[in-house]
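For this depiction, one protein chain was excluded, whereas all remaining protein chains were kept in their positions.
Just so it is clear, A, B and C label the chains in written order, and each chain counts residues from 1 on its own.
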Amino acid sequence: MAKRIESLNITENKRLNKDFFILELSGKSKIPDMKPGQFVQVKIEGSPGTFLRRPISVHDVNYGQNTLKLLIQIAGKGTETLSRLQPGDILNIIYPLGNSFSLPPEGQNVLLAGGGCGIAPLLFLGKYLRSNGFQPDILLGFRNTERIIEFNDYKEIGKVFLTTEDGSQGEKGFVTQHPVLATSKYDRIYCCGPDPMMKAVAEYSSKNNIFCEVSLENLMGCGIGACLCCAVDTVRGNLCTCVDGPVFNTKDLKW
Amino acid sequence: MAKRIESLNITENKRLNKDFFILELSGKSKIPDMKPGQFVQVKIEGSPGTFLRRPISVHDVNYGQNTLKLLIQIAGKGTETLSRLQPGDILNIIYPLGNSFSLPPEGQNVLLAGGGCGIAPLLFLGKYLRSNGFQPDILLGFRNTERIIEFNDYKEIGKVFLTTEDGSQGEKGFVTQHPVLATSKYDRIYCCGPDPMMKAVAEYSSKNNIFCEVSLENLMGCGIGACLCCAVDTVRGNLCTCVDGPVFNTKDLKW
Amino acid sequence: MVKLDFKIGDLHFKNPVLTASGTFGYGLEFDDFLDVSRLGGIVVKGITLEPREGNPSPRMAETPSGMLNAVGLQNKGIDYFEKNIYPDLALYKTNVIVNINGSYIDDYITLAGRIGKLKKISAIELNISCPNVRMGGMAFGTNEKSAREVTRAVRAVYQGKLIVKLSPNVTNIVDFARIAEEEGADSVSLINTLLGMSVDVKTMKPALSTITGGLSGPAIKPVALRMVWQVARALTIPVIGMGGIMNADDAIEFFLAGASAVQVGTASFIDPQASVKILEGIESYLVEKGFSDIRELIGLLNKVH
Partner (left out) sequence: MVKLDFKIGDLHFKNPVLTASGTFGYGLEFDDFLDVSRLGGIVVKGITLEPREGNPSPRMAETPSGMLNAVGLQNKGIDYFEKNIYPDLALYKTNVIVNINGSYIDDYITLAGRIGKLKKISAIELNISCPNVRMGGMAFGTNEKSAREVTRAVRAVYQGKLIVKLSPNVTNIVDFARIAEEEGADSVSLINTLLGMSVDVKTMKPALSTITGGLSGPAIKPVALRMVWQVARALTIPVIGMGGIMNADDAIEFFLAGASAVQVGTASFIDPQASVKILEGIESYLVEKGFSDIRELIGLLNKVH
């Protein structure tokens, strides 16, 4: 799908909690086909400290309504500025960017594992898997109750399992400590979250010989493969997070 | 009066026409005494291109209601950003800055001449003169009807005379061409407007031996006499527009 | 219609808007966003003889109105370039310029020789900001002797147009520009990035894996413009200006200061269409100001002052 640069309208800005919000965007022209794992490069207006665009995963797409959702965590000045956008405001984005999660072979047992703002691409991925006949389980990890992001939408995709580090909800500990990993046998794990979580999941997968894809974060200059600022060290040498990724098979990564 | 730095609340943003608007500000603590001709240094938030503060004259003060008004022309990025402020927003200013127009000796016949955004300090000056027993005439010049700024408030101060360059309202031509200058005899002229207007008025005053004060514009780094960026060439050497001015007697200026 | 073309020697450019090396990939990355052939030319990313992996992550940091990069010339080397990239580049209907880099003078000589055989490559941009390994790691471009040597060596083996790209990290850039001219360069381009640094106060570590890196973007525009102005007054060969050009007004500042052409760098990251928008903006400006040829604008500041 050809990349494009476009100004979309904000149709909704829904605050989930202190740190998270969802922007719904709608375009005048038909939005392009997107694949789960792809991202958009967002231009931030009116934020003096924010010079470059910011990469944000596609959280959800509704082709019928011609809308697109981004789930964003306030991490600094740029995302803070985005959190103040109002319906009617305009957001300039470059999209769709990056590769995508691969479709599993028929009949495979799939787990989606995510934490923090890393759950963003998993909704779109889950819906995509469902529409292709899979019934993924979903395992979400959060620091504590306060940090939990509403996950009702995920329940429509499959069974949702929860961990919190302090045990205030769900199982106590990290996602890799959740008992479901012992009781269920997964053929594939798709993971997105903080680096330590992805590394733990990658290690678990490797030990148990499970196919595992992660969506990496990295600082980005351009998002389109032009600047080579987003290098990630792989068995095939330095690759670009933005065009060769953000989704990588963990066996390719030199972690 | 001690200078201070303070965040005031916007209580009103009134759009006058395509280019002009009036901001009304109100503080939690009592606003300081200000004198006509003084200005404030405004901090502009959320405007990436605007690094330094912007100097804006005090347009009007209401000590009873603890409010202060700024009349602003959209000249570039900074003022454009200010034009989008809403009631409830906050504006950080440093004030009161600069010297002020001098009070005339009793019984003098006074003219206030202004054009464009230069009319801003004249309302406050006019009210001040009125409260000190003077009955100034007011001569306002604009490019054309479209550019005229509402001047009802000025009518309460004294007789208002109008010129437009295209003659679409009032007398045709520049302020110095208005017949009132021939029919009335003024002892003093206070002028603020575009450079060419102030120069013309200064020349007229000098020829007719009239005391004349102008309020100069200049680029400012600090507004408090610290950077020496706002030099103006005078018979006493380079002076600072921000602390030695903005009001200067035209006979001191090396124009 | 305003005339926008310019020449380096007998090499014709249909307009003076080029893209800067390392910021426009091989052009191909931008095909979705604009018709690359509309530009006056593109300078492709820095190439070396052997493949280079570049520096470890993190390779970039954002700074006030700018960015630091420490890419470290990651590229697949000249062999790969000839075989896999050149054929695509040859289809563009505009000048394609190759930015060459090396640690030894011999690297530059070999590279220039190989590029000289590629018909479609209009010119070489000789990047002398690389550390000169034989001279103890000081960049070729910050030492007069090695700047002269490398320019002379490349000039001797390369018949095409030679553009020397100057480093701004020097006391007097005019000295280096003069050396380039004396040694037969057809043009100079400037500025490359300013050497800068950034620290992450949360982690108390340098923001870049290499600690220092190259500063680009609007932050450096005043420095770039000053250097272009100084160099344009001192040389007779055309000067290509760059450094923080984000829009047409920025580009026009460079023309007024004496640049015959400009390169758009970091701007393409924020808006991949920046280069063509700048081209269109320059055209409108000329029309508005009543110029019929961009040559009337070039160095106007020098004429007045």
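Heads up, the rule we're going with is that contacts are C-beta pairs under 8 Å (C-beta built on N, C-alpha and C of every residue); 3 or more make two chains touch, one makes a residue touch a chain.
The model shown is predicted, which means the values in this text are computed figures rather than measured ones.
J.: For the unseen chain, which displayed partners does it touch in the full complex?
T.: Listed by label, the shown chains it touches are B, C.
J.: Taking the entire complex into account, which one of C:194, C:237, C:264 or C:294 touches the absent chain?
T.: Going through C:194, C:237, C:264 or C:294 one by one, C:194 is the residue touching the chain not shown.
J.: In the whole complex, not just what's shown, which of C:8, C:166, C:256 or C:274 touches the removed chain?
T.: In the full complex, the listed residue that touches the missing chain is C:256.
J.: Could you list which residues of chain B touch the chain missing from the display?
T.: 2-5, 43, 48-53, 94, 218-233, 237-238
J.: Which chain C residues touch the hidden chain?
T.: Those residues of chain C that touch the unshown chain are 63-66, 68, 142, 169-172, 194-199, 201, 204-206, 211-212, 215, 217-223, 225-226, 229, 244, 249, 252-253, 256-257, 285, 289, 300-301, 304-305.
Keep this in mind: only the chains that are shown with their structure count from here on.
J.: Considering only chains other than chain A, in their present positions, which groups are joined through touching?
T.: B | C, once chain A is excluded.
J.: Can you tell me which chain pair comes out on top for contact count?
T.: After tallying contacts for each pair, the winner is A-C.
J.: Report the chain closest to the protein's overall CA mean, measuring from each chain's own CA mean.
T.: Of all chains shown, the one whose C-alpha centroid lies nearest the global centroid is C.
J.: By CA centroid distance, what chain is farthest from chain A?
T.: Taking each chain's C-alpha mean as its centre, the farthest from chain A is B.
J.: Report the inter-chain centroid distance for chain A and chain B in whole angstrom, where each centroid is the mean of the CA atoms.
T.: Going by mean C-alpha positions, chain A sits 54 Å from chain B.
J.: How many angstrom between the C-alpha centroids of chain C and chain A?
T.: A distance of 36 Å separates the two centres.
J.: Which chain A residues touch at least two other chains?
T.: As it turns out, chain A has residues touching two or more other chains at 48.
J.: Check each residue of chain C and list the ones that touch at least two other chains.
T.: In chain C, residues 65 touch at least two other chains, as defined above.
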